[in-house]
Every structure is written in C-alpha cells, then in structure tokens.
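First the structure, then my questions, so here it is.
One protein chain omitted, others in place.
This part shows subunit A:
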Amino acid sequence: MGVTAGREASRRALPGPRGLRPETRWAYLFLLPWLVGLLVFQLGPMVASLVLSFTDYDLIDSPRFAGLGNYAAMLEDPKVARAVGNTVIYTALHVPLAIAIALALALILNRVTGRAAGVFRTVFYLPSMTPYVATGVLFLFLLNGQAGVVNQFLGLFGIDGPQWTTDPNWILPGIVLMSLWNLGTTTIILVAALRNVPRELSEAAMIDGAGSWQRFRAVTLPMISSALFFVVIINTITSLQMFDQVYTMFFGNQSAQQSYGDSALFYVVYLFQQAFQFLHMGYASALAWLLFLVIGVITLIQVKVGNRLVYYEAEEQGA
C-alpha cells in the first residue's frame, strides 16, 4: 500500500521522460501486441536464425556449433550458385519488363475516362486475384510445349514454340512470361500516381511546345518517380523471394523433376528444401541470412540512388 502510494506521488510530481504517466502506460498497453510480436516473431527469430546459421541442427539432436562451416559450404554448393543465378536472371528480366508494360498500360489507362477506365483496370487486376498455385497450374497447361495455348498462338505466325516447361533453356523465360500476366498491383499503383500529376504542368509544357515524349520525360516521369521507385523496390524484393508458382510447377513431384535438372531452382525454393525436406536447419538459416543481407543491401542502394533520382513534391510528407 505504502509503496504504491509513494509511486503514485512521485509520478504526479515527476511527469518527466521516465515517470510513466497513466496515458503513457495506456499507450504501451495498446502497443503491447506489436511489441510482443516484434520480439517473438521478428527480432527473436532473426537473432535465432543468425545463431542457428553457425550450427548444424537437424531438429532431433541439439544444435552443434559449426563455426562458419555453413557459410563455407554455401560457397562451394553448386546448387546455391545455380539458385542464385536463376533468381538473379529472373529478377533482372521480370522487373524491367513488368514495370515497362505496367507503365505503358497505366499511361494509356490514364488517358481514358469514365466507365471504360474502371472496366479495364478491373480486367488488368484480375490475374492478381488468382492464387499463385492456381497461376502455376494454369501456366503448366498454357506453356505446354506440345499443345499449350502459347505455342498454338505462336504457331499461327509460323513460329515453332519451345518446350517451355521441360527444356532447361526455356524454363526461366517461361516463368518470366507467366510473371508478366500478373501486373495488376503495379499498374494500379502507377495509375494512382498518374492521377496525382497536376494537369496544369503538362498543359503548360504543351503550350511551350513540348511534344508528348518530352512532356513524358520532363513532367510525368519526375512527378511519378517516387511511385515508380517504390514499384521497382517491391517488384525486386518479391522477385528475389519467388516461391509459390515455381514450386507448384516444378517441385514436389519427384518423378517430374529429373528431366530439367535445376533450371527452375530458385533461391527460396532451395532454402525451403534444405530446411523442411532435408532438415538442415543450420544451413537453411545461413541461406536465409544471405538473402536477408542481399535484400537489405538492395533496399539501401535503391533508397540511396532513389534519393538522388526521385523528385519529391515539396509539401509531400515522407511517411
């Protein structure tokens, strides 16, 4: 009793930074779920994953310290090299193509008004509502080398389409093609950004005699640069973590996996296999940390470069 009363008194006397006012206590109460989640499901696991990456752990015996063994093994693992290569090539192909096409669609959508604009926007977004497993299944059929729609379409022009799902040289291009079906989110973000470009700016440039390409380069592009920059980051990060579609199409069915080797081995697929099929938890944690560092560095570089390239409106509050 006495102690409580004393604390109450001192709190009233000292509402400084360390004296927890009742309002502050309530604030932390509301933040509690986040703080617990941050510790238990974010920071804790990150640290645990770093610690595990220096051990050998198979879930049965307790983890054994392995020093830098896992990281050394990664450097010599040809599958890691293959997975990194596939993932980087896919990202390098997917991101520019996806953003170029989405930007073109957004620019045209921005010129159309009324009901038509809404209908087209809906149509472009629908593929994004298709679960990735279903997308993978669908494209197994569409990209089928013998009879798939894609090759039948190419056949109309006399082109003999490749074996997209079995020829090791054509598996990655096929996956890129599939990824370009799903541009809805990127397109909608860019359309929203284009809507915010003040008309007067473009009109002023037009009166000054700027052609449409010049207006795009000098007015539109700088005005949407922050959104453009954002979709580059998001597309890059999600591409590096590609899993669902590829796993659906090319993994899990052992008999099917023989013919094309590791052509569809993506980084997160390999991480998943190491962790949950081979139970190499330490090795998988090392793989996870490499991915974390790479994504962190890419984000940093993109933010640094972005700060130089991106034009932010003066009144825009960086959230």
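Side notes on the structure shown:
As a convention for this text, a contact is a pair of C-beta atoms (placed from the backbone, for glycine too) under 8 Å apart; a residue touches a chain by one contact, two chains touch by 3 or more; residues count from 1.
Simple rule for what comes next: contacts and distances are computed from a predicted model.
Hidden from the displayed complex is a chain whose UniProt protein name, among "Transglutaminase superfamily protein", "Carbohydrate ABC transporter permease", "ATP synthase gamma chain" or "Ethanolamine ammonia-lyase subunit EutB", is "Carbohydrate ABC transporter permease". Only one of A:Phe54, A:Tyr90, A:Phe230 or A:Tyr260 touches the chain withheld from this view, namely A:Phe230. Annotation: of A:Leu68, A:Met129 or A:Ile159, A:Met129 touches the absent chain (contact as defined above). Mapped onto subunit A, the interface with the missing chain covers residues 17, 23-24, 26-31, 33-38, 40-42, 44-46, 48-49, 52, 59, 105, 108-109, 111-112, 116, 120-127, 129-134, 136-142, 144, 146-149, 152-153, 181, 185, 188-190, 192-193, 205-211, 214, 217-218, 222, 226-227, 229-231, 233, 237, 240-241, 243-244, 247-248, 252-253, 255-256, 268, 271-272, 275-276, 281, 284-285, 288-289, 291-292, 295, 299, 319.
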